[in-house]
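Here the structure comes first, spelled out in structure tokens, and everything after it is commentary.
Left out: one protein chain. Kept in place: all the others.
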Amino acid sequence: MNRLNPRRILLGLSAPVLALIVAFVITSIILVLFGDPVREVWSTILKAPKPRQTVQIINAATVYYLSAIAVAVGFRMNLFNIGVDGQYRVAVFAAAVFAGQAWLPGFLNIIVAIIVAMVAGGFWASIAAYLKVKRGVSEVISTIMLNAIATGVVSWLLLKVADRKEGSNAIATKTIPESSQLEGLKLIPGATNRVYTLIVLAVVVGFLYWFVLGRTRFGFDLRATGRSESAAVASGVNVPRMVMTAMIASGALAGLIGMPLLFGQDHNYGTTFQSGLGFAGIAIALLGRNNAIGIAFASLLWAFLDIQSNALQITAGVAQEIVFIIQGVILFAVVIAYELIRRTDKRLEQQRVARELAAQRKAQPATEGAPA
Amino acid sequence: MRHAMKVAAVMSVAALTLAACGDSGNDSSPSGSGSSDSGKKSDLKVGMAYDVGGRGDQSFNDAAAAGLDKAKKELGVETKEAAAVNGENEAAREERLQQLVDAGYTHIVAVGFAYAASVGKAAKDNPDVNFAIVDDASDDSKGANVDQITFAENEGSFLVGAAAALKSKAGHIGFVGGVNVPLIKKFEAGYIAGAKAVNPNIKIDSQYLTQPPDFSGFGDPAKGKTAAEGMYQKGADIVYHAAGGSGGGVFTAAKAAGDGKWAIGVDSDQALTAPADVRDKILTSMVKKVDVAVYDFIKSAADGKELTGPNEYNLAKGGVDYSKTGGHIDDIASKLDDYKQQIIDKKITVPTTP
Partner (left out) sequence: MTQPAAQQPTGAAPAVELEGITKRFPGVVANKDIAFTVRRGTVHAIVGENGAGKSTLMKILYGVQRPDEGTIKINGQVVELHSPSDAINAGIGMVFQHFMLADNLTVLENVVLGAEKLHGIGDAARQEIVKISDSYKLGVDPDALVADLGVGARQRIEILKVLYRGAKILILDEPTAVLVPQEVDELFDQLAELKDEGLTVLFISHKLDEVLKVADSITVIRRGTTIDTVDPKSVNARQLAELMVGSELPSPTTEESTVTDRVLLRVDHLVLGGGTGRPVLDGISFTIHAGEVLGIAGVEGNGQAEIVEVIMGMREPTSGKVFLGDQDISDWHVREIREAGVGYIPEDRHRHGLLLEAPLWENRILGHQTEEPNIEAGGFLIDAKDAKADTERIVKEYDVRTPSIFVTAGSLSGGNQQKLIIGREMSHHPKVLIAAHPTRGVDVGAQSSIWDHIRAARREGLAVLLISADLEELIGLSDTIQVILRGRLTGEFDPDTVTAEDLGAAMTGAGHKNGADDAPRTGDGDGEATTRHTDTHTHDRTDAHDKEDQA
């Protein structure tokens, strides 16, 4: 009768557990085939992280989380915003340039720069949204192309505004003033490094994501559109406007991805800024099933694998890229497992409905002796 | 909620496995700082953090690896290597250096300017460990225990530029840069200056394969080939590349362009390292002796005199040079050596930006 019956929990747990086991086995086979030390690899990856690494895991997960939520907003209404990658780069560049000017004092500078990032990301996404709504261009194609354009635009602008430091070969925007740099939070005892202050951004975004999608009318409309566009239209949802809104929201959230890095670590945007975060977000959103909590765990798992794999070259002499294989296999396995479980779940539910109705009928004075 | 439960499961399983495997782990080296008073040679433990591509990139990283190999052979030092992953985070670079420190390595070489900030931070956190960074001399990487290694690529490029101008029959040469970053512009600047010193009217085509942050221009032979083909077709007869792995494409294009067309290699003596079928098309190479600098750093440490501060490896120090393999430029070697001497004597100042 309730939503959390044991069968569902069991079914729900089995998908990720299965995926992890499959990933473990496949990766081990690959390692064995190529003569790499299986035991060392796993003992390195599964070693308890040091406090310093725990901080790194949390930090990496923070950024992944923001990225995955940005992707998930689109996913929830069947919009595939592959362009999160381009959107966050445009956004972080805009924010870095703005914050670097130091027009505003300390904290205010951060707030406004974050808004600048969201506007820039939203704007970049709105191009794809416009093309989809007005011209029927698939958002998958337009966002992929916009990613390429974003790369070009950002590098071209970066060369224009680059602030070259003496003796350095890197090119980057002007470093943001110290008053606007966030030192981080000392959350993990014994760690020399700190957790990004802007982890609060991830917490707020996660909460808002859950709240807006789960509790508001807007969220209901968005989810209805994702589940069945035709039913949403018939229920009065203005689908084109919904596409526009969701895409821009996704882009604006993508704009936040680089913020913890910008204010808590790099302090400028340049050639060494982390790339590919948007694509990781797609994987993590899939793994976390577009659920605010699920994505949090998926981000932590992703970050855990990333950080733990850092030591692989040193302790096991295995290229750290093996972790991409693990992540890829997990993703593959989990997507397949989710689909299998969705089907099983559907079938079991239909059977359960039939069974319970049959039981109800039996309980009543039966007019018809027939079973079924 | 359902989704949440599922993923909760992942994590709990992960956590369980963690707990189970945590202490059964491998023989992790004792963490902490090694002492730098390495009187005995064999005590020295050298960690090397490569840029993307790592050992085997036939270019920059390999040059650093050669220095390390030499030190290992001659000084008997213990070594450990790790390479960067494309698009990684600043924290990942820091962590790589820290991992090496934790594993007990006392001298750590970071290859590539991407490590600048990481080296600065790691050096501060680990004052007992000595670091070297290749290709950076900025404040980011500055520290009392940091050897900031840079090269006068402009000076070396000046010489190959002069060689190109001397050898060009068309009075038309080309330059292919991998990625449009200041470091590669330095190559271009020297090359142009050298060519113009020989022939003020020479025509020079310049092209960069990609713009940052797209660094594929350092590893995409197809792009290099297209760019060089264009230059040969427009009449250039010698093309110099500063494009890492993309240079292979430049050599292929030179081969296809036929007799009288040449290419100039970079970083190492590519007439020795390039694929055999194109070696005869390599007029000369601008050699950037990263191996010398790396070996220097280790050797000095072994001798008990830690190298620190900015160290520019220029012509005078033998950090850059041109190669003569193949004997294609034997006829002009004396002229080139003359230019070399003028630069060493500071009679010629080579610009760093074009």
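Just so it is clear, A and B label the chains in written order, and each chain counts residues from 1 on its own.
Basically, a contact is a pair of C-beta atoms (placed from the backbone, for glycine too) under 8 Å apart; a residue touches a chain by one contact, two chains touch by 3 or more.
From a predicted model like this one, the values you see are computed outputs, not experimental measurements.
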For the chain not depicted, the shown chains it touches: A
Residue among A:163, A:339 or A:356 touching the omitted chain: A:356
Per the touch definition above, residue among A:24, A:80, A:220 or A:324 touching the missing chain: A:220
Where the missing chain touches chain A, by residue: 1-3, 215-217, 219-221, 223-224, 227-228, 230-231, 233-238, 346, 349-358, 360, 368, 370-372
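Here is the rule we use: only the chains that are shown with their structure count from here on.
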Intercentroid distance (Cα basis), chain B paired with chain A, Å: 35
Chain A to chain B touching residues, read off their complex: 3-4, 8-9, 12-13, 15-17, 19-20, 39-40, 42-44, 46-48, 52-53, 56, 59-60, 63, 89, 151-152, 154-156, 158-159, 164-171, 192-193, 261, 265-266, 270-276, 287-298, 300-301, 304, 306-307, 310-311, 313-316, 319-321
Chain B residues touching chain A - in the complex, by the definition given at the top: 1-11, 13-14, 17-26, 28, 47, 54, 80-83, 85-92, 94-96, 98-100, 103, 113-114, 116-117, 125, 135-140, 148, 150, 180-183, 211-215, 310
